[in-house]
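A single protein chain has been omitted; all remaining protein chains appear in their positions.
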């Protein structure tokens, strides 16, 4: 049952399936109803499932997440859409102090199966607050799980799994990949939501990335292959927890690691991966783990984003530097 | 002009001096007026400077920071008190999307000299939300500066400097050290706000810490000395930016580094330090940078905090492990 | 004896001048524009045009018992804190009527979202008082099962729970159930954006939720004027639902008004805001020192409006209770205090490894790894101890 579809469509189909499978699943957010969301991820769902299941909310993110928590306490499984990365912060308090902690507060007696979908990252030529990568701000919080698919198949399956998970999951969608197409086998049994996968095998160096940067890394691997270099690419898929075993296994083979993400490098996911992999692979590493990512500066205006975002050249530059050690 | 005083008193004196020196300085927060704050850091200031300078605010953190921004735009220099670490999150949106970014948004034409004081960390036997260490969540944000003193002298001077700084500064106060006493030379010219200092010289290994954990590291150094081991302790003082030069210089001497903080290790400050120091000191490091910190779990109830918080034993265990490499 | 009072819950302009005119009573009254009252501070039963109540002597005695036992529990907790058995306590002293009246208005299938001070409400929901003490002792962050008594965990971050209550109420409506939800919050909390958003969501979705504001006139050291320049119940109208102010030290009025509000919600008419005007007789918590910021006279003034004393006066005046009744309650109080005291002292500390429990419902490799590392680290001490004692044996 393999179909070719874009990431956006895969997410839409995944939501549709979840709504069909479980009457407790709800979609909530700004403009998710008739409009189908500003990215059309919920397209058609309001029409087919009604406004009782697909809920246009007031313009208040804390209210959206806070009421989603209440609905979860009542037995529902809300899937919340935050319109853009930069607009999740009004909800940050509810996410960090309530959603993440209530299961522990109740010593496990209540569950909070809430999914928060956040289109994130840059590259779409948008205005301020529409291109950010705040994933580290969630991954640092115990009680939350944080994942990000990089392709249509993962978009489809990981969203299913996130909705089925009894824990709160922050689901980061690589918005500039929404229109990228790929194969989705809607009947395949998916692997563990939090397992990383080797997206491209290689022998000289490992690239670890997630979400929008996986594609860049695969392109880098292709470009490097032309120069006779063999790059392995690990698609992390999950940022909390992180599948360090898979990265470690790869690094033990290649001896070198470059972590790539759009988010600012300073205190970013790359730091955690570099620290832990260095600890695990100290005697295997022939070079320090290098990081390629955003700068310590607000996400720049659109006309600068191409230079701001890590691209092929910056990835390959890091590869060169790592190999030069 | 050296006086002995506790951290709390040093902060109080520092605020007093700032109010005296600059009529534009304001104190804002919940209960900062007659009560003098729940930790009495603003004790007496309301009485001496009046409610026009020391402002009891409505119970709304977003409102406090949001109006502080407005006051800064009008030329004031607000010093905001957040009552406890766990209550900063309602203000997180204003801090991240506004306070941190407005200077860049205006291409430098406006300045946001706002200080946000946050008593942080555990060890005081408190209930939920009163013992957290959220510093990484601010240090990851470009546009913010993040500092934390560990002793009375730094408390006094770093707060002066934070208030004089034209950038927003998140000022983390180690609340369980409020009552620790030390010498304060109120006439000494302070060094750079963002410079780390070697708090204890040593040769075998470097411990890097900040805020409440500096004391633990100094105690560890003393304990280790009895066993014939020489531990160097670096007090980071600043978490954004981080003075990597000072850490690097130390690690080049000792060859080993352990980073210690209360915050969860996963995506914590230790990750950034480990990653960057490994990159800078790859050929000097005889062991991977090890991290000692909080677990990936909500801050536990008071009766468990002693085990949760990194203490002497856990620090020395990490030292042993690093030395065993 | 029964006196007419026409105070209404509408905007002050409406009721001003008609309510509890100052001249009528010898002592100052709780009376304020628009304040619903059924029992005066002097224990006189008065009628109200919109809110009637008719309780049997037994029911009245029950309310009295609830308030006395709650107060005794509270006092015992303060003592336990002073003795070092609890790390902290947030006393409800003075707010017994607001809590017992509103709590007794709920039905078992209603759902309660409390702050950290709702010990009296918990009592009416049959929550074991010992459950409330765990977090104040520092052995857990709450830990009871909210669904056992439809009583959520205490929430410390101010205002958050009003949104949870609203969402829960949206779910109740979705389920077609006729239950209602009640969300407690304070005068200070009324300033939080979350509370305003809860009003908005509740109104837009017509959710069956009652917002119950205990205006105890203080948010730690800040008087209500730092939160609002008009009575808080008036906020509701601007969001499109009714608000009413009730004498929060009058258990009958609170019961009547909350019953009506819950019924309003259950019957599909949407949210309602009840402001119970009361007074925090004690400190904010045991770590607080109110002498720094409020006058003793204020407290004394409010002591004369005590919710328990006024019901007792009424019971006595009407001959609804005899000495046996009071003696019985005294005995019950002592037994309760004893049970609580012993229960707290015997409350076990959690095991160290509890740090790693319940972080996730579905588990996490990261927590597993940290748990294993920490267990190994701890075991190394035991090994060392075993090693050295073994050493001694040589």
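Points to keep in mind about this one:
Think of it as A, B and C in the order they're written, each chain with its own count starting at 1.
We adopt the following convention: a contact is a pair of C-beta atoms (placed from the backbone, for glycine too) under 8 Å apart; a residue touches a chain by one contact, two chains touch by 3 or more.
The structure presented is a predicted model; accordingly, all values stated were derived computationally and were not measured.
One chain is not displayed; in the complete assembly it touches the shown chains A, B, C.
Within the set C:49, C:237 or C:376, the residue that contacts the chain not displayed is C:237.
The residue touching the chain not shown here, chosen from C:115, C:166 or C:192, is C:192. Touch with the chain omitted from the figure is made, among C:225, C:323 or C:382, by C:225. When the omitted chain is restored, the residue from B:167, B:219 or B:317 that touches it is B:167.
Check A:87, A:138, A:171 or A:244 against the missing chain and you find that the one touching it is A:87. Which of B:14, B:42, B:94 or B:133 touches the hidden chain is settled by the complete complex: it is B:94.
Residues of chain A in contact with the chain left out of this view: 30-31, 33-36, 38, 56-60, 62-63, 86-87, 89-90, 125-129, 266, 295-298, 300-304, 307-308, 313-314, 317.
Listed here are the chain C residues that touch the chain not shown: 11, 190-197, 200, 203-204, 225-230, 234-240, 243.
Mapped onto chain B, the interface with the missing chain covers residues 52, 57-58, 60, 62-63, 65-76, 93-94, 97-98, 101-112, 142-143, 145, 165-167, 194, 240-243.
One rule holds in what follows: only the chains that are shown with their structure count from here on.
Taking each chain's centre as the mean of its CA atoms, C is the chain most distant from chain B. We define each chain's centre as the mean of its Cα atoms; on that basis chain A and chain C are separated by 41 Å.
Per-chain Cα centroids separate chain B from chain C by 36 Å. Spacing of chain A relative to chain B, judged by their CA centroids, is 31 angstrom. Multi-chain contact residues of chain C, defined as those touching 2 or more other chains: 140-141, 157, 193-194, 359, 364, 366-367. Residue positions of chain B touching 2 or more other chains, listed in rising order: 62, 86, 89-90, 128-129, 266, 295-298.
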